[in-house]
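Down below is the structure, laid out as structure tokens.
Only a single protein chain was left out; the remaining protein chains are all shown in position.
Showing subunit A:
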Amino acid sequence: MLVIAELLAGLGLLFVGLKAMATHLQKATGRKVRALLRRATRSPVMGLLCGTLAGAATQSSNAVAVISGNLVRGGAFTTRDAIPVVAGGNVGTAALVFVAAIDFRLLVLYIVGLVGIAFHFKLDRRRGMAQWMGVAFGLALALLGLDFIKQAPRALDVASVAGSLADHLTPLLGFFLGLAVSAVSQSSSTPTILVLALMQAGILGLHDAVFIVLGANLGSGFAAILSAGGLEGTGRQLCYVHVLVKAVGCLIVGAFFGFGEVVGFDGFAALSAVGNDTASMSLSVLFLALQVAGAIPVAFARGLSEKFAAAMSPPTLEDGASRPRFIHDDALADPSTALDLAVSETLRLIKLLPTLLPDLDQKDNGDAGERLALWRGAASVGLAVDQFISELIAVGLARDSLEVALHHQALVENVRTLQDTLHDFTEVVEGFDEVPPLAFALSESLRAITLSLADATDGPADDLDLIIALSGDRSEMLNRIRRQLAATALDAGADARQLLLATSLFERAIWLVRRSAIALRMPENEDNPVRPAAAEAEIKRVEADAHRT
């Protein structure tokens, strides 16, 4: 009973420790890892190195894949750039397996002691310390768990358990066991560390352990696909890159042992020799070899890897729509050009506004799923432009550029609100089984006005004046319509209430179109050279902030 209890406690501590460590590491290093990965686009070697460092820093190849996926969706990376990074992330996770291979009991005691004392003196309240203390505590828990697992079989006749296991554990069974455990634990390093503990306890031999680790390696690739859930397009592509790294690693290392046997070369003896005849070190080397053997071909043949990933998960409409066409991080180095790029991106978003509305002129009103993807994509780019301008302002701009940037930021915020309002309006219109005449008039009117606004972004200033005139106050007319609807709502039920909501959203959208047209018109308005007082105050506030920092 004590053996089972110690094994369970060891497993529990190991899982909790690894989870806590990964979570705190990602919080502590997340921004730095992100910054590191941004530099990874220069070459496959750089990508591989940055990915390895990121994998070591986060101890999670999934975390590296997720961060890379977000960078791809945000336009900072292409999938091609991200492939070596994801491949390198796997190599980095080998660091923990090497840590687990050394005798750490003394180290654990020191870590627990120091972290406990640090918590007692409330050092965790200092900026940045809490996460690192969490990392240390997680590591100590994981190592303590491993020690429990190693110590648990001492009450057993280890030799007879090992003998019995050797009789029943075939290479294929070991492989599938590793595959299953890694799929459940969503990690290849966790089952490897577990095998390592069993080897250190004398229960498993190197031969059996190799097949379990091979299975665990492949299984964690499939686990990444399972954990990707509803992720589609480019987000899912990197999961397939992950699988490719694992599968190629298994193929190459498996071939090393397989062909070795055919030509009379003992791969197991060679592995044992590389590990200095220490079973745990040999296993750590095997784990590293699996990651490197998978990562290098996948990273350097990234064209092929990209084709494979794209074939497995073709890019979605939302992927394309979420990608900024003009702004990119490197542009921040040249603020005046960056500002021009932000303006171009915003004008592109304005041109896309009509696509967020249903086309009631078409028999099927267009594809609702497509519109939703376009809205999500456009909203994501809108947020990116907003953040881009904020970063640009924080970098420090000349007074004239600052004025343009602040003015433009207000326009972007307006466009973002308009995107959301058009989406809400579309949802209301799509909610009707049969679109009532009033909803048709509202929807087609709004579509005509947004189409005209989109056209006006390329036209002369007079076109914007026309939009401003077109989007004038129509509250009196809409209030009259609402009063009529309210009178019938008691009898007409849900449709009338939906129509009431549609009129409100329509009015809001028109007001936002007007504000957008005015904002687009203002910088060229030579008749109105006097800067509004509010804008002047905002410029002074930002300049004062810049001086303070």
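Basically, contacts are C-beta pairs under 8 Å (C-beta built on N, C-alpha and C of every residue); 3 or more make two chains touch, one makes a residue touch a chain; residues count from 1.
As a convention for this text, contacts and distances are computed from a predicted model.
When the listed names "Anti-sigma factor antagonist", "ABC transporter permease", "FixH family protein" or "Ion-translocating oxidoreductase complex subunit B" are checked against UniProt, the chain not shown comes out as "Anti-sigma factor antagonist". Screening A:46, A:180 or A:360 against the full complex identifies A:360 as the residue touching the chain left out.
From the options A:451, A:500 or A:522, the residue with contact to the unseen chain in the full assembly is A:451. From the options A:123, A:225, A:441 or A:501, the residue with contact to the chain not on display is A:441. Among A:6, A:306, A:463 or A:495, only A:463 touches the chain that is left out of the view.
Seen across the whole complex, the unshown chain contacts subunit A at 359-362, 437-438, 441-442, 444-449, 451-452, 455, 462-463, 466, 469-472, 474, 477, 506, 510.
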